[in-house]
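Missing here: one protein chain of the complex. Every other protein chain is in place.
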Amino acid sequence: MAEQRIPPSGSEAIGRIPPSGSEAVGRIPVAKTYKLFIGGTFPRSESGRSYAATRRNGDFLANAAQASRKDVRDAVVAARKAQPGWAAATAYNRGQVLYRVAEMMELRRPQFVGEVAAADGLDIETAVHVVDETVDRWVWYAGWADKIAQVAGSSNPVAGPYFNFTVPEPTGVVAVIAPQDSSLLGLVSVIAPAIVSGNAVVVVAAQERPLAAITLAEALATSDVPGGVVNILTGVTAELAPVLAAHMDVNAIDLAGAPGEMVPALERSAADNVKRVVRPDGTDWAASPTPDRMLALVEAKTVWHPVGI
Amino acid sequence: MNEWTYEPAPESRDIVTLRSSYGLFVNGEFVDGTGGAFKTVNPATEEVLAEVTQAGTEDVERAVVAARHAFDEVWGPMPGKERAKYLYRIARLIQERSRELAVLETMDNGKPIRESRDVDVPLVAAHFFHYAGWADKLEWAGYGPAPRPLGVAGQIIPWNFPLLMAAWKLAPALAAGNTCVLKPAETTPLSALLLADILQQADLPPGVVNIVTGAGETGRALVAHPGVDKLAFTGSTEVGKEIMRAVAGRRVKLTLELGGKAANVIFDDAPIDQAVEGVVNGIFFNQGHVCCAGSRLLVQESVADAVTERLKRRLQSLRLGDPLDKNTDIGAINSAEQLAKITELAKSGAGEGAAQWQPECALPERGYWFPPTVFTGVSQSHRIAREEIFGPVLSVLTFRTPDEAVEKANNTPYGLSAGVWTDKGSRILWMAQRLRAGVVWANTFNRFDPASPFGGYKESGFGREGGRHGLEPYLAAAGAAEVTGG
Partner (left out) sequence: MTTVAVTPADLDAAAASDVSLRRFLHGLPGVDQVGAEARAGMLATRSIKRGAKLWALDMALRMTDLTTLEGADTPGKVRALCSKAMRPDAVDPEVPSVAAVCVYPDLVPTAVESLAGSGVRVASVATSFPSGRASRAVRLADVAEAVSAGAHEVDMVIDRGAFLAGRYAQVLSDVVAVKEQCGNAHLKVILETGELRTLDNVRRAAWLSMVGGADFIKTSTGKVAPASTPAVVLVMLEAVRDYAEATDSLVGVKAAGGIRTAKDAIRYLVLVNETAGQRWLTPDLFRFGASSLVNDLLMQRTKQRTGSYSGPDYFTVD
C-alpha cells in the first residue's frame, strides 16, 4: 500500500514539471506557493521577497518566501502568545497532538518523499526511509510528553520538615536554526524535542532546502498543534539567525544548523538576555535520538513547602 | 535595671589564626604569585585582616596545568568510591573545624556569626557529604550509562556566601571526577584559603583543587584559559553575560547562577506572622546580599496595611551591629563599593516617590553599614522594583488578584526565586506553576539544602546546583547534545 502512494519521481510531488513535448497537450499541474508559517497562518514575507529553491543539481524547484527581520519579530510575538497555553495543556494532550502530527505526515508521505528527494538529493528509496524515520521521530517524542517530568523531575529529601520537589518546565520561546543538511528529518529532530515539553518555537528552515519545512507546516496546521506553537521561516540564515539570537524575548536558541563561522557571534548575541544555547555538535540526524536535546530546553523548578499540622 | 537589654555576646576570634599574608593554593601547596597583593578587610571594622596574593595570568596558567595533570594522572582515573572517601573526609574536617570557619567567614564577610555558624558552615559540610555519596553512583544519576567528567573546571564565586559557594562548586565537580581551579571573590578570599588548609589535612591529591585569589582580572584570565573545559560562575548578571560572550564559540560547558529580583507574594489568607518572618528572612538574611532575596514584597491590597504595620513592628526588634556578636541579626555590608551601590539605589527610591521607612537603629561608627529599609508605595517602574539592590532594602507593592500577582511577579528579566504565602493549598500549586523562577518557596523562604536543585530562569542564569540535577553541569553524557545550559 505504502509503496503505491509513493510517486515515481520526486519532481511530481514538487509539482513543477516542465511540460515536455509529449506531455504538452496533457494537464498542466497546479504549482504550490510556499509561504511562511506564523501564528498558524501562512503569510508571505512582509518584505515581499522570495528566493529560488533548487534541487541539489541547481534545477529550479519553487520560490520560497524570504523572511525578514519583521517576520522574525511577528513570529516571536506569535510564539510568545501561544506558549503559555501550550505549556498549560496536559502532557497527555501534548503527546496526542505530537502523535497527530505523525498521522498527518503519514498521509502526506508521497509529497514529503518527493521534496526530500529533491532537496536533499536522495534516491527515492533513501527518501522514503528518511520520511519514515521522520514520522517515527514524532511518535518517539509524542511518547515523551508525559514522561519528561518523571525522568527529569524528583522529590528531594531535604534535611528539614519540608516537602521539596523539582519539576521540569519549558524554557519558553525557543529559536531553532534548523540543520542545513537534512531538510525534513533534521528539522523535525530539532522541533519535536523543543515543543514536546511545552515550548513554542521559531524555526529558521534550512536555507537552501526550505520546501519540506513549509509542507511540514501544512501538516502541523492540519493537526492539532495550536497556532503559534511552531512558526517556520524560510530565508537566509545569516540574515535571520542574528535577529533571533539577539531577540530579548527569546529564551533559548538551538544552533543546530548555524554555520560554524556564525556561531561565535550568535552566542555572543545570545548573552544579551542569557539565552540557553544548544551548540551545533555534528549530530547524526539519522541516528536514534537521545533525550538530551529535550532536556536542554527545560528549566528545573524546585518548590518547597513546610510539612506541619 | 528595668529594661532588659542583651549584653554583648561576642564570639571569640581567638580560634582563628590569621597569617599576615596568603599565597595561592596551587598543586597542593601555598605558593607565591606574580600579580602582586591586595588587602582583605573586615567590613565591620575596616581592619585589614591579611594581604592576599593577586593571581596573574601565569599563576592561572600554573593552576590550570596542575589541575589538568591531576585530572589526567590521579583524579580522573581514580575509582568513584575512592573519590567519595576524600569528599566524606573533607565533610568531616569541615564539621570539626566549623567554629573556626564560621568566625573567619564572619570576619571577612561581615555576616552575623549566627548565620555563618547555623546556616553557611553546616550547609558546606552537608554539601560535601551529599556529593560524596554521588561519586560512585554517577551511572545511576540519569545522565547516561557511562557519564564522564569534563576535565578541568574553572569556578568563580561571589562574596556573599564565600565558603558555601565554594562548596556548591567544588563538591559536585569533584564527585563527578573533575579537577578544579577556584577563584574566590576579592573581598572574601580567606575562608576558601582555610578550606585549602582542610584539603591538605584531608590529604587530597595535589592539583585536584587549586585556589587562585584575585579580582576581576584573575577571573578573566581563568575564563579565557583554553585549558578549561567547564566554567561555573555565580555572581552578577552583568558579569555572567560577559563570561557568556567570552566563551562564545568555544567548547566550554558553562553554567551561570546570576542575579535576581524575587517577588514574595502574600495573600490575604496567609499565616501572617510566619509570612512576616518569611519577609524578614527573605530580604534581611545576610544583609540582603542574596541573589534569591525576596526583594519585592507583593502583598494583596486588602491586607497591605496590616502586613506593613506588622513588618515594621518586627523590624524594630532586629539587632544590627557587631557580626561576631551571637545576637546580631544584621551584620555589615560587605564592602564600601557595595554600600555605595545600595545607598545610590535607595536614594533613587525616595527620589522616584516611594516612601522610605527605617527602624530606629544606631549604626556603628566604623565599617560599612546600611539599616534595614522598607519602601512602600513602590510601583513596577521604579528602579528599586526592577534592579537588584543586593542589600537590606525591601520594596512593597500591592496586587488585587492572583493573576495580577503572577503578572507582577514575573514582570522582570530575572527568574531565580519566588515566594508565596497562603493557607490555600490549590492556590499554592497554581502559583507555583506560574511563577517563572527556579525556586519557589511556599509558606517559607530562603531555605537551602544540598539535595535541592537551585538555579534560575531567564537572566538569572542556567544550570542547577544541588541534588542529582547539580551533577549535570559537571558530566558529559556519552552522545549528549552539547549545551551550555540546561
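Letters A and B name the chains as they come in the text, with residue numbers starting at 1 for each one.
To be clear about the criterion, a residue touches a chain if its C-beta (ideal position, glycine included) is under 8 Å from a C-beta of that chain, and two chains touch if they have at least 3 such contacts.
What you see is a predicted model; the values in this text were computed from it and never measured.
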Chains on display which the left-out chain touches in the complete complex: A, B
Hidden-chain contact residue, picked from the options B:268, B:352, B:387 or B:404: B:268
Which of B:32, B:118, B:203 or B:238 contacts the chain that the document leaves out: B:118
Among B:5, B:20, B:381 or B:426, the residue in touch with the chain that has been omitted: B:5
Residues of chain A (touch criterion as defined above) contacting the omitted chain: 160-162, 306-309
Absent chain, residues of chain B that touch it: 1, 3-9, 114, 118, 268-274, 277-278, 302-303, 305-307, 309-310, 317, 326-327, 423, 443-444
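Throughout what follows, only the chains that are shown with their structure count from here on.
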Touching residues (chain side chain B, partner chain A) in the complex: 126, 142, 144, 237, 240-242, 244-245, 247-249, 256, 258, 413, 428, 432, 437-444, 447, 449, 451-455, 457-462, 464, 467-469, 477, 479-486
Residues of chain A that touch chain B when the two form their complex: 151-152, 154, 156-160, 162, 164, 166, 171, 251-252, 263-268, 270-274, 276-279, 281, 283, 290, 292-293, 295-306
